[in-house]
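Excluded from the complex is one protein chain; the other protein chains are retained at their positions.
Letters A and B mark the chains in the order given here, with residues in each chain numbered from 1 onward.
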Amino acid sequence: MTGTIDARLTELGITLPDAPMPAANYVPYVVSGDMVFISGQLPIRGGEMLTGKVGSEVSADDAQEAARLCGMALIAQLRAACGGDLDKVASVVKLTGFVNGAPDFTEHPKVVNGCSDLMVEVFGDKGRHARAAVGSGSLPFNVQVEIEGIFRLA
Amino acid sequence: MTGTIDARLTELGITLPDAPMPAANYVPYVVSGDMVFISGQLPIRGGEMLTGKVGSEVSADDAQEAARLCGMALIAQLRAACGGDLDKVASVVKLTGFVNGAPDFTEHPKVVNGCSDLMVEVFGDKGRHARAAVGSGSLPFNVQVEIEGIFRLA
Partner (left out) sequence: MTGTIDARLTELGITLPDAPMPAANYVPYVVSGDMVFISGQLPIRGGEMLTGKVGSEVSADDAQEAARLCGMALIAQLRAACGGDLDKVASVVKLTGFVNGAPDFTEHPKVVNGCSDLMVEVFGDKGRHARAAVGSGSLPFNVQVEIEGIFRLA
């Protein structure tokens, strides 16, 4: 039996990545009551992190795709937090997108839309979330964007 | 009938701005249980965003006023989340202020006080909140400051 959200993923042609375990003394997610707090996720494609300063070395369009990959990783972690059943997700509550912008970069909302749009594609109206899109002077491994999330379970 | 907080706003001479709707796939706020998560708000005055690097192009005092405008926008969104009745607010829980500081800027607390002070002016002791004040290497539209908030309803 396939869940509604799994069916939507298939329909969208989305294959979630594995939910990677951090190597350090933190975990990919913590469930606290009905809230799930997911650690900041990085953009990985084919095993490679997408790197570069956005606005100087990388375009906002490319970084938008990177933000979508962060979203895929968030959903993969969320699936693990749900014991595999994404139909247990009641809502996407809050996303915070940290963009590795050049000092004069201004299109953070456009970049983080890559993740926001994915949430609504996958979860429909439950995917509409509060969010902040901000710049970071630097990011781990020089990735283009890092996105963390808070979700609510039914 | 006017609520207590509405009366306080009048007394303070504060007219809240309209609560703007984002154009993208996210929403200005999400209510989750008794918690309200409000998206990062930007400083807007007379329809214009207040922009510039703080510490080089803009003074900490000017940015403090911008932070107050972010606070007005947060309260406007909060009022919408309360169905118009700000007396339903139990407490301001947490603010995160992202200041568009020049690399050597150090007065982030002073800037974000513009928002923190407003919360206590409007909500009294219920307005005392946890907070983080940090720098951003860049911000959307080059605004001086962006502030997000978590609130609790009674």
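The rule we apply is simple: contacts are C-beta pairs under 8 Å (C-beta built on N, C-alpha and C of every residue); 3 or more make two chains touch, one makes a residue touch a chain.
These numbers were taken from a predicted model, which means no experiment stands behind them.
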item: Touching residue (missing chain; options B:N25, B:Q41, B:Q77 or B:S136); value: B:S136
item: Hidden partner interface residues of chain B, rising order; value: 34-35, 55, 91, 93-96, 99, 101-109, 113, 116-117, 119-120, 127-138, 150, 152
item: Where the unshown chain meets chain A, residue by residue; value: 24-30, 32-33, 37-40, 53, 96, 98, 100, 103, 135-142, 146, 148
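Criterion: only the chains that are shown with their structure count from here on.
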item: Averaged-CA centre spacing for the pair chain B and chain A, given as whole angstrom; value: 25
